[in-house]
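Working notes, beginning with the structure itself.
One chain of protein is taken out of this complex; the other chains stay put.
After this line comes chain A, so read on.
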Amino acid sequence: MRIICPFCGERELGEFTYLGDAKPQRPAADAGEDAVYDYVYLRDNIAGVISEYWYHGGGCRAWLKVTRNTLTHEISAVEPAAGAGAAKVGA
């Protein structure tokens, strides 16, 4: 598995660290315990295409949002995660 970093180009997997599914959104501070439980612990854990966060610690040190198939490891899209890095490439 290789990831094509939008800043650095195609790099080997060892340069990247995995955070996980990009779908869970941090609930509002007053959202209540159930919403926090859902955010912290529950996962769809899809067998198929998911969107997920990777960190390019061995390169540009940017957070990336990768679209990947968990059944085949095929990566269909890589884009910068929202933040300062994303602004640089106009994403």
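What we mean here is this: a contact is a pair of C-beta atoms (placed from the backbone, for glycine too) under 8 Å apart; a residue touches a chain by one contact, two chains touch by 3 or more; residues count from 1.
The criterion applied here is as follows: contacts and distances are computed from a predicted model.
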item	value
Name of the absent chain as recorded in UniProt (options "Sarcosine oxidase subunit beta", "Circadian clock protein KaiB", "Cell division ATP-binding protein FtsE" or "Amino acid/amide ABC transporter membrane protein 1, HAAT family")	"Sarcosine oxidase subunit beta"
Residues of chain A in contact with the chain not shown	1, 12-14, 17-18, 20-21, 33, 37, 40-47, 50, 52, 54, 68, 70-73
